[in-house]
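Note that one protein chain is taken out, while the other chains of the complex remain in position.
Note that the chains are named A and B in the order they appear, and that numbering of residues resets to 1 at the start of each chain.
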Amino acid sequence: MGIMTEAVVRTELERSADKDRPQPMIEARGLHKQFKTPVVKEGSFAGIRTLFTREYRVKEAVKDISFTINQGDFIGYIGPNGAGKSTTIKMLTGILHPSSGEVRIAGVDPHRHRRRVVSRLGVVFGQRSQLWWDLPVKDSYEILAHMYKVGDKERDLRLGQLSELLGLGEFWTTPVRKLSLGQRMRADIAASMLHDPDVLFMDEPTIGLDVTAKRSIRDFLKTLNTEFGKTILLTTHDMDDIEQLCERVMVINHGQLSYDGTIDELREKIGLPTTIRVTFAGAWSIPLPPGEILRLPLEVRLPTGEAFRVVETGPDYVRVEANRQQIRAVDILREMSAWGEAADIHTEEPAFEDVIHKVY
Amino acid sequence: MNIRYWLHLYFVLIRSSIRSGMQYKMNFLLGMLLAAGIQIAEFLMIAIVLNKFGAVKGWSLYEVGYLFAVMTLSKALYRSFANDVHHLENYLTSGDLDQLLTRPVPVLLALMSQNFRMMPGELLQGGFILTWALHGMMQAGQITWIAVPFTFLVIFTGAVILFAIGLTTATAGFWLTRINELQTLTEDASQTAVRYPLVLYPVWLRSILLVVIPVGFVNYVPSLFILRGELGAWVLLGIVLVAAVCLFASMKLWTFGMSRYQSTGS
């Protein structure tokens, strides 16, 4: 890349910084990706014949995806396997070229200026390490610092900070192949932060970790976002990660974006019922029309027309389900208090996992 | 990206590799000696034969030893720096190549900096046979001291040529994915072939080893001038040119292969 192109890119960035509206950090516009896979031949010499075949099957992995992510956002990007998640991420990072559509990271196209874009990105692939397998952890940092043109002083300062936050000291000189999964993950996350990128792509950063390790990674990512203002795109199958860290979530399915909004809006939209469990002190009974026996699930309709469902009864409790969008909890409880003396009330929101399951 | 940047990067990488390799000194030393010994066995095979029968098609044992040593040293140089290029198949099947694309450096250089492989056994064996051969020929008055710097040049250009061949074979991996078999042909077989003087082979094989897979320019062609005074000094310039052309062509092919990889994703 010549000096001219660099100058053009730089003025482009400066110009956009002058605008009143802050430039989005990550922008995807009409992304499409098609894969042509050769039709696999059967029979003798299948291997050779497949190599020379002209028959192709076209698979649309990503269909017309557009979204905007602003600086300081913490976005969850989820979808079932094969939905096109990793394909999208690869297009955002410049690994894969889109069939059509555009990507801009801080205003720069990663396909035309891969190295420039990537020098401001931090990427963590949870399933594999980017560190040098046989070398001590500190050597990997030394090599990476050099690759990303991070000066010695800056590197040491940052590693000091990261070491405190992530507890790197305990395996500083250990070869990467001897680290436990939790340690390796921390080392990898530190590596991704070495050059102080503005944007982080985290792919399954908590996979396979125990509860304590997960919590410390989550805390660290939260800190990065809230205290250091990093923009983070998190891809994961762990719904707890999403719930605890992200305000906004994008759901991809069959190559298309089926939802892009906040978690609360998603819950509302899906409308899974809330469960309320009331424990009664003493005797209780549900009023029924004369001659009818209790059959579950039983729909209880209020005079106002709103309804909730009784799904389970026990010796001293009743469990009901209702859509909080349609009926207020306070109205449900008022109705139930007529059934007996309530001793204890327990409310459960639908599990986020179940919500997501419905979206998929 | 300037030279100083890369030199420094490699320096850090090499130093780390050596440090971690040297951790178990006994193991390292033993490994080195065993590797050298095992490699020398291959040369001993031909040495025993030539010792019994004299020269082969006009090539003495010293000359054959020279061919052997130059090839070993060129190969060691190439594989030390570009070992993971040779093992590109692993990167393609595991998807690890994507990771390298997230680094702010050209993919090829990222690939090469993944691993610096120390090959002390090969260096020891090659160095030993080379010294022995050069010494023997100098004693017999066949060559003078000038052959030594010429040889170093040739080892370097040889490494470049082997690198170009290896890179081209690896590039085929973008289409074929599995390139182990191909590598056996373009690298193992051809490198073994030119350890012996090309005059032994029929013309068709000689042509392949010069034009199609230019390994002949790694050791044979230069030795015609350096050891036997044939052809003339321009040969050395020619070798440098051949190396440059091969390098250029292979890198262009690599770029083409990479862009295909980034479009098709596999």
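Here is the rule we use: a residue touches a chain if its C-beta (ideal position, glycine included) is under 8 Å from a C-beta of that chain, and two chains touch if they have at least 3 such contacts.
FYI, contacts and distances are computed from a predicted model.
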{"item": "Chain not displayed: protein name in its UniProt record (\"Multicomponent K+:H+ antiporter subunit G\", \"ABC-2 type transport system permease protein\", \"tRNA N6-adenosine threonylcarbamoyltransferase\" or \"Sarcosine oxidase subunit delta\")", "value": "\"ABC-2 type transport system permease protein\""}
{"item": "Of B:Ile38, B:Ala140, B:Val212 or B:Val245, the one touching the omitted chain in the full complex", "value": "B:Ile38"}
{"item": "Contacts of chain B with the absent chain, listed as residue ranges", "value": "27, 30-31, 34, 37-38, 41-42, 44-46, 48-49, 51-54, 56-57, 178, 181, 184-185, 188-189, 192-193, 196, 199-202, 205"}
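In this text, only the chains that are shown with their structure count from here on.
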{"item": "Residue ranges of chain B in contact with chain A within the complex", "value": "5, 8-9, 12-13, 16-17, 19-20, 94, 96, 98-99, 101-106, 110, 113-115, 176, 259, 262-265"}
{"item": "Contacting residues of chain A [partner chain B, same complex]", "value": "35-36, 51, 87, 90, 93-97, 111, 114-116, 118-119, 121, 123, 125, 128, 130, 132, 134-136, 139, 142-143, 146-149, 175"}
